[in-house]
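Every protein chain except one is present and positioned as in the full complex.
Now for subunit A:
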């Protein structure tokens, strides 16, 4: 409850819209399927001639099937949208990633520092010897 309250209004509206989209799409799938089944029963009296009726039924079935497909694709889109929303607004995981990254970089930095330090120490020791050698040699 506290989480939902802390959410800003627009976010909440967006989540609600996702929920309604889900329900609408599922409902549309179901309804269209039911309608197709009903049409296939074909017990409805009409004033149209038989051939026209058949054509109309065929057409309606096609449209309803296409509607089901559309609803399915809309669900896919919804899934993708929800994924995107989650990725963009999942601050705990982002924070986790940031802390992880900073930890990684910090350890890398410490490692680099350590390596540089040891390198510096080695170089300083060698430089001292080399300087000693160079300045006391005749090749200058």
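Assume contacts are C-beta pairs under 8 Å (C-beta built on N, C-alpha and C of every residue); 3 or more make two chains touch, one makes a residue touch a chain; residues count from 1.
Definition applied: contacts and distances are computed from a predicted model.
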Name under which UniProt lists the unshown chain, selected from "Carbonic anhydrase", "Mediator of RNA polymerase II transcription subunit 17", "MSF1-domain-containing protein" or "tRNA-dihydrouridine synthase": "Mediator of RNA polymerase II transcription subunit 17"
Per the touch definition above, residue among A:26, A:69 or A:110 touching the missing chain: A:69
Option from A:13, A:30, A:87 or A:110 whose C-beta touches the chain left out: A:87
Touching residues (missing chain, whole complex) on subunit A: 36, 39-40, 42, 50, 54, 57-58, 61-62, 64-66, 68-69, 72-73, 76, 80, 83-85, 87-88, 94, 97-98, 101, 120-121, 123-124, 127-128, 131-132, 135-136, 138, 140
